[in-house]
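Subset of chains shown; positions unchanged.
Note that the chains take the letters A, B and C in the order they are written out, and that residue 1 is the start of every chain.
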């Protein structure tokens, strides 16, 4: 593949200080790898924090927006994709990502994890509470738990080398 | 409201004998109440079982199909809605239902529960494993657990009387 | 096919008196054939007029709504399908219809005619201005012009007998 890897970062619109910091760091690390950061694009929580991290390192940031105007995008999103689809855009977040990373979040994030696993995407959960429901996907090598942004990057690198 | 209540029944494409039986019974009970049954429409698992139950009682059944042809619909679906949206149609299942009932299922069903709660829909989980993540929605009166199809109907009736 | 035929009626949200009358009559004729009427569901123009016609004859009416609440539905829509997709729901209108009828309308209606022809659906244009762009589809038997609601019904009946 001579396209850049696209890393989807999902997570809450409302996030605590630690989650915001982790999302920011994750964004910087994604950009330093010359990967593209993709998220839900809005100007809030994990979305804006991860986009800011990637943007601060000069990385490309893509935001898949639920509404019908680019005005709702975070200022750190370079390319707003305006879907007008509401929550149905969550499917696009997942399908467009080579790897899906989920930070702690609410029901939107949970729907994205579920859809990603259904679509067969590799999923990395960052400081996300363990869930028995996901165990089968750990066994098939689709789901991993990470406890730091650096560990996320290490997992992604393993995925890439495995696919080559 | 002088429209019939629309009950969305979500659940696995692959389902065991007990789940199939419960879904069938639930379909019959929905139809006996003169409510409309809505589901994912495909010819498999909880979808076809619940549609068959409603159909056997002369109830109206609506199937929100992921593909782009009505041919994938269960024969017990009276009105196939052909979306061509893949899993993004899960959002339509949820938004179009007055009440969402989830039977045991996989990641598709989990995504529908999550989207329904995000959208503020009342959700009833039938023989679905308890999940700590959903507790806040029990406290706000959006989520209920039921252990039989009859208990589901009783919950729906409470929702209706509450809204009147 | 032992499902009822679904007739999609497209047309302007803003419509003149003659268009409203034709849409109403078309709705009554669809219902008298025991066919299902499907449209964009909103409480305006050709949508509400055709739904009222079908409803007055006891016909089943399905409205594929662009927004995320059934409250925007015409009162003559029996089953509101709530998509939350904005104009992207136009594709569902088309895919879910066995035959697409277009009354005069604006750009939304034009997009639906174009999408219907792209998807290979039979399309009947009722008092719709001739368009050179559509000629190839007249030659392949996908597109017909009609000048009255009764003529629309006659065309649909020809389609059905052709497919049997």
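By our rule, a residue touches a chain if its C-beta (ideal position, glycine included) is under 8 Å from a C-beta of that chain, and two chains touch if they have at least 3 such contacts.
Everything numeric in this text was worked out from a predicted model, so none of it was measured.
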Practice problem: Could you work out how many identical chains the complete complex has, if 3 are displayed? | Solution: 4
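By definition in this document, only the chains that are shown with their structure count from here on.
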Quiz item: Can you tell me the C-alpha superposition angle of subunit A onto subunit C, nearest 5°?
Solution: 180
Quiz item: Is the contact between copies subunit A and subunit B built from the same residues on both sides or from different ones, judged by whether over half of the numbers are shared?
Solution: same
Self-check item: Between subunit B and subunit A, distance of the C-alpha-averaged centres to the nearest whole Å
Solution: 29
Quiz item: Between subunit A and subunit C, what is the separation of their C-alpha centroids in Å?
Solution: 41
Quiz item: Going by the touch rule set out above, which residues of subunit C reach two or more other chains?
Solution: 68, 84-85
Quiz item: Which of the residues in subunit C come into contact with subunit B in the complex?
Solution: 3-4, 6, 36, 60, 62, 64, 68, 70, 77-85, 91-92, 95-96, 119
Exercise. Mind listing the subunit A positions that touch subunit B in their complex?
Key: 85-88, 90-92, 106-108, 110-111, 114-115, 117-119, 129, 131-133
Self-check item: Parts of subunit C lying in touch with subunit A, wherever the complex brings them together
Solution: 68, 84-88
